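The block underneath contains the structure these notes are about, expressed in structure tokens.
Left out: one protein chain. Kept in place: all the others.
Think of it as A and B in the order they're written, each chain with its own count starting at 1.
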Amino acid sequence: MGAYDFDVIARSFVYLFREGLTFSVTLTVLAMCGGIVLGTLLALMRLSKFSWMSSFAATYVNLMRSLPLVLVIFWFFFLVPYIGAWLMDSKTPIKVGAFASALITFTLFEAAFYCEIMRAGIQSIPAGQVSAGYAIGLNYRQTMSYIVLPQAFRNMLPILLTQTIILFQDTSLVYVISSTDFLGAASKVANRDNRLLEMYTFAALVYFIICASMSWYVRKLQAKISIIR
Amino acid sequence: MNYNWNWKIFYELEPGATGTYLHYLIVGLGWTVITALLAWTLALTLGVLVGTLRTAGYKWLERVCFSYVELFRNIPLLVQMFLWYFVLPELLPTQWGNAIKQMPPPWASLVPAVLCLGLFMSVRVAEQVRSGIQALPKGQKMAGLAIGLTVWQTYRYVQLPMVFRMILPPLTSEFLNTIKNTSLALTIGLMELTARARAMQEFSFQVFEAFAAATIIYLLVNITVVMASRWLEKRIAVPGFIGSKAQAIQAGH
Partner (left out) sequence: MKKMNVWAVALLSLVATVSSVQAQDTLDKVKASGTFVLGHRDASIPFSYYDDKQQPIGYSVDLCLKIVDAIKKNLNMPNLKVQYQLVTSANRIPLLANGTVDIECGSTTNNADRQKQVAYAPTTFVTANRIVYKKGTGVAKLADLKGKTLVSTAGTTNIKQVTELNAAQNLGINIVSANGHSEAFLMVETGRAAAFAMDDILLAGLVASSKNPAEFEISSEALSTEPYGIMIRKDDAKFKALVDSAVKDLMSSGAINAIYSQWFLKAIPPKNINLNIPMASNLKKVIAKPTDSPDPKAYE
């Protein structure tokens, strides 16, 4: 077939962006927030002096980093309703939609990577900061929340944002559970109308523009934010 | 819980009668390993090339390499797989396109998967090589030039040997990423481990058994690669050079 039909992009534009891209972006933003919070918690656990805490966090992080994301998506897609039922002691499995299952998956998966980043960030804060905190009478929780974490967060902001860009790219993997994210929407249109070339090229272009602009922004941020010690 | 546990499913024959379900999964592991090794070979070759070209000192070359790296880093790997598998045969002249489409499975899925994964990972290898070269003292290159070597000879005999020893840990994690990324090839029909676990779940309805087996196999592969890499590191590490800037925390998986 010789003729390319780029009109199909114009016809499905609204569907692609209203259903597909909203799904991808919402999932990314929510998973990023949840992931950073959980990741920071895991990092603190990993650096704590209680060995059961640090070994739990280490096992969790190593487990998530050893498994392909596709497999983790499948696990949570089939597993979450059963766990929900068990937790809430219900007789029937709890109904969890595709979005909720994807959100739980990505939050828990990316938390492992955010944990490593925050751990590097916390460890890069000079020990003197912590000692000074204790010296003026703050306890562990106050030292962490007022002195260490704000600085660690600021230092690691470019890398955290880069991880978020990777998270945005990873949301395309919900294709394997037939969710309608941006790639899924493009794929549905492509298969229905036999327009594989036009739709997939368009999807690649949109992803490229979004990620490249974010990467450019992160590079500028990195230059602005670096603290010379 | 409305679920029917059956751990003996692994000893039952799979519908294609090629063997038990356990055998079916192990063959999938074989395909994962082959795809990963082929893609990694391509990635190393291209990555070292692009990484060194970027430090060669020619501005136009740096810009070309930079664009190459940005292109492959900013498109999701799954979208790249689709481009290689679905879009490439349509872009080529009809005869070549048809020849590619007529390739029997599994080659029809293996070749695009290896090419896609190889090029994607080559970008990450290139970044590691580049930061490794930039972490070396400048004196190394200058000393090489001073004793009469050409620029390419200093790379070949002086800089790259040191760089490889330095970046072995991040390269190990990139190889592990390659193994994990082979699972994306299930979307283009390659029956590697995750694809077979899903097929096993579809044929036998034993969801948890199938995915638990795949999980354990991936963990074992991970442990094996990490232990092999630690052994290699002990043998070839140069004291004082492991733990350079190339080891700084980076985003990604």
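Rule of thumb we're sticking to: contacts are C-beta pairs under 8 Å (C-beta built on N, C-alpha and C of every residue); 3 or more make two chains touch, one makes a residue touch a chain.
Everything numeric here is computed off the predicted structure, so don't read it as measured data.
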The chain left out touches which of the shown chains? A, B
From the list A:85, A:103, A:167 or A:186, pick the residue that touches the absent chain. A:85
Touching the missing chain, which residues of subunit B? 1-5, 15-18, 98, 101-102, 104-105, 108, 187, 189, 198-199, 201-203, 205, 207-208
Even though one chain is hidden, which residues of subunit A still touch it in the full complex? 15, 19, 51, 55-56, 58-59, 62, 77-78, 81-83, 85-86, 91-98, 177-178, 180, 188, 191-192, 194, 196
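Just so it is clear, only the chains that are shown with their structure count from here on.
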Measure off the straight-line distance from the CA centroid of subunit A to the CA centroid of subunit B, and report it in whole Å. 21
Which stretch or stretches of subunit A touch subunit B in the complex? 63, 65-71, 74-75, 78-79, 82, 85-86, 92-93, 113, 116-117, 120-121, 156, 159-160, 162-163, 165-166, 169-170, 172-173, 175-176, 183, 187, 190, 196-197, 200-201, 203-204, 207-208, 211-212, 215
Going by the contact rule set out above, which residues of subunit B touch subunit A in the complex? 1-3, 70-71, 73-80, 82-83, 86-87, 90-91, 176, 180-184, 186-187, 194, 197-198, 207-208, 211, 214-215, 218-219, 222, 248-253
